[in-house]
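Structure provided below as structure tokens; questions to follow.
Yeah, one chain of the complex is gone here, protein chain that is, but the others are all in their spots.
Read from first to last, the chains carry the letters A and B; within each, the first residue is number 1.
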Amino acid sequence: MSERTYNFAYLDEQTKRMIRRALLKAVAIPGYQVPFASREMPMPYGWGTGGVQVTAAVLGPDDVLKVIDQGSDDTTNAVSIRKFFAKTAGVRTTTHTEEATVIQTRHRIPEQTLTADQILVFQVPIPEPLRFLEPRETETRRMHALAEYGVMHVKLYEDIARHGHIATTYAYPASVADRYVMDPSPIPKFDNPKLDDCAALQLFGAGREKRIYAIPPHTKVVSLDFEDHPFERYRHDAPCALCGATDSFLDEVITDDRGARMFVCSDSDYCERRRESAASAPKPVSAEAPHA
Amino acid sequence: MLDAHVIESAGADAAVLADQPLLISEGLTKWYGRQLGCRDVSFELYAGEVLAIVGESGSGKSTLLQMLAGQMAITAGRVLYRMRDGATRDLATLTEAERRFLFRTDWGYVQQDATLGLRMGVSAGGNVGERLMAVGWRHYGKIRHEAESWLDRVEIDSARIDESPRSFSGGMRQRLQIARNLVTAPRLVLMDEPTGGLDVSVQARLLDLLRRLVQDLSLAAVVVTHDLAVARLLSQRIMVMKGGRVIEQGLTDQVLDDPQEPYTQLLVSSVVPV
Partner (left out) sequence: MYVAAKGGERAIENAHRLLAHERRGDRNVPDLTLAQISEQLTLAVDRVMNEGSLYDRELAALAIKQARGDMIEAIFLLRAYRTTLARFGASEPIDTAKMLAVRRVSATFKDLPGGQVLGPTFDYTHRLLDPELCTRVPEKPVRARVETTEMPRVTELLAQDDLIERSPQAREDASVGDLTQEPLDFPAERDLRLQNLARGDEGFLLALGYSTQRGYGRTHPFAGEIRIGEVEVWFAPEEVGFAIPLGHLTVTECQTINQFRGSETEPPQFTRGYGLGFGQCERKAMAMALVDRALRARELGEDVVAPAQDEEFVLSHSDNVQATGFVEHLKLPHYVDFQAELGLVRRMRQEFEKGFEAATPQSEMREAAE
């Protein structure tokens, strides 16, 4: 067998065209799950093949790519996917959010506000928000077509009746452009408000389930709730132990075997930037300033 | 989406258009291959009327009900319904969206087996509140309050609002199913052997409740039953079916007190007096 050469970003042009057609449909109908013929990729289903196919379809040679998993550039799967594109597309890669033109993410939205020049690609395991209420695809398709989302609110009602709270903490369902209810992928509900009126294009790829959906820039996205039990973000009540941020989503890190713990920004780039700018900022000269 | 005030004014609509039939069956027929399900059934039902369809098993009464409910394909004939806007529509011409909406708001269907008509994994409150949430109610407190008041109306202790129907008795489940169906103030309720499988005393209580609710809410209802006592207690008009055909119909009291057809006479005479 001879040495193989791959097309730019691995996928052949026919496949990219097929994916782009699906993406166009998705953007035209915000929040609607467009079926697409997902290909087998060199990484397993469930490990980001949907996100990788979407990224491969939108990537161009001048793009700058950032890949994160759990908010960090250095988690093993993010490293693996970044290397995949470095090898098959030769694009420049970065860990800095504001430098990237395409950001592929698993389970987080970056803390930094995104711009109109950026595309955020989400890796999605289960695209169907109704799936655990109704396992049949034939039935859930009908429910979306007829906007029959009553059963979603029944689930939220049950949560409140049983726990006093809505018990969904991630993959929190949201209504897009007042029409389709979508699963935003397993991002913590802390990130849900970022979906709304976002300047960047947000694309969602589910490879194994073979669905693509999208939120065009500046689209209305509202997380489901009750008037008297409104949607609430959750965040550990602590500043980041490394950079002091009080507005970022935190990871809990256990530091010894007696259960000592500390909280650190999940978004590694955001944390690093904050620390860099704190280090280089001039010291304030003021009588009120606490002694350093 | 239907708001609360539209649900409340439904009663007013019914009074104004009481001279038009609410439900019309025209020559409904069902063939299963070469086997007759039911043949050429025609009737008109007005708001606030209860029609009982009686017969033994195999008479075709359940087939008829399922066709009326749109759950079974019709071989011949039509079902016409007067919508809230006053227009009478052939149900076969409704889009799927219209039909499903109708079923969630204007119609109720009480199953013989309550476990099929309820979500057994959802609390009593959730079961009653579902239709409200489906038509856009978004206030947890109000939904819960409405559910509690309905549980009271069907004589279920409202303190059990958070329990699953799995812990309810057969009679309670049936009453919960009724509450679930009535919460959006439907104008027509179809009932399939609503007292089937229940103890005699439980049946009596349920029938009493049904009679009061039908009266209070001016419901139209089609009740399928093999039990003539149920028919007598609930309905003003009755249709007797045998072998897929309607063999006698008329005012309930008249037909049961003075049956004309031999089969009806047989049915009436074979009822064991309580």
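Note that a contact is a pair of C-beta atoms (placed from the backbone, for glycine too) under 8 Å apart; a residue touches a chain by one contact, two chains touch by 3 or more.
The structure presented is a predicted model; accordingly, all values stated were derived computationally and were not measured.
Participant: Out of A:Lys66, A:Arg108, A:His153 or A:Arg274, which residue would touch the omitted chain in the full complex?
Facilitator: Per the contact definition at the top, the residue touching the missing chain is A:Arg108.
Participant: Of the listed residues A:Val79, A:Leu146 or A:Val222, which contacts the missing chain in the full complex?
Facilitator: Of all options in A:Val79, A:Leu146 or A:Val222, contact with the hidden chain holds for A:Val79.
Participant: Just to verify: which one of A:Arg39, A:Arg179, A:Lys220 or A:Arg273 makes contact with the chain not shown?
Facilitator: Reading the full complex, the residue touching the unseen chain is A:Arg39.
Participant: What chain A residues would touch the chain not displayed?
Facilitator: 1, 4, 6, 10, 12, 15, 35-42, 44-47, 49, 69-72, 74-80, 83, 106-108, 125, 135-138, 163-165, 167, 169-171, 186-190, 208, 210, 234-236, 241-242, 249-253, 255, 262, 264, 266, 268, 271
Note that only the chains that are shown with their structure count from here on.
Participant: In whole angstrom, what separates the CA-based centres of chain A and chain B?
Facilitator: The computed centroid separation for chain A versus chain B comes out at 48 Å.
Participant: Which bits of chain A are touching chain B when the two form their complex?
Facilitator: Those residues of chain A that touch chain B are 142, 145-146, 148, 150-151, 153-154, 157-158, 160-162, 225-229.
Participant: Which positions of chain B touch chain A when the two form their complex?
Facilitator: 96-97, 100, 104, 119, 122-123, 125-126, 129-131, 133-135, 138-141, 143-144, 161-162
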